[in-house]
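The structure's right below; bear with me while I get my questions together.
Up next is chain A:
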Amino acid sequence: MSTEEKYVAAAYLVVFLFVLVYVLIMAAKLSRLGRDVAELTALARERKRAGQGSTEQPPKQVRVG
Partner candidate 1 sequence: MRRYAADVAVLARKDLMLELRARDTLPAMLLFVISALVVFHFALPSHSSDLAAKGLLWVAIVFTALVGLTRAFVAEREQRLIDGLLLAPCDRSAIWLAKAISVLAFLGAAEVVALPAYAAFFSGIGWSTVAAVALADIGIVAVGTLLAAVAAVSRTRELILPLLFLPLAIPVVIGGVGASVVGSPGRYLGFLCLYDAVFAIISWASFEYVVTE
Partner candidate 2 sequence: MTAVEPPVIRARGLGKRYGDKRVLAALDFEIESKGFMLVTGPNGSGKTTLLRLCAGLAIPTSGELEVTAPRETIGFAGHEPLVYRELTAIENLDLYGRLYRVPERRERIGMLLERFGLWEARNERAGSFSRGMQQRLSLCRALLHEPALLVLDEPYSGLDDAGAELLDRELAELRPGATFLVATHDPARLMPLASSRLGFA
């Protein structure tokens, strides 16, 4: 392999590595999101079994005077 060929190969490798690293990071993020979904689903299921919704109420305007 000549030097020139080596450099060309290096250039392609760099591009490939960039995309690979990016996809790996994305995949890691996706798996985290998947875990989050599972967790939230479990939470929602539990909530349903307990049979209670959110108790928080926004403040209400009251007339006075």
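These made the cut because all candidates are chains of the complex that A comes from, given by their letters.
Here is the rule we use: a residue touches a chain if its C-beta (ideal position, glycine included) is under 8 Å from a C-beta of that chain, and two chains touch if they have at least 3 such contacts; residues count from 1.
If you're wondering where the values come from, they're calculated on a predicted model, not measured in any experiment.
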Whereas the rest of 1 or 2 do not touch chain A in this complex, the one that does is 2
Which residues of chain A touch candidate 2 once you look at their complex with the stated criterion? 57-65
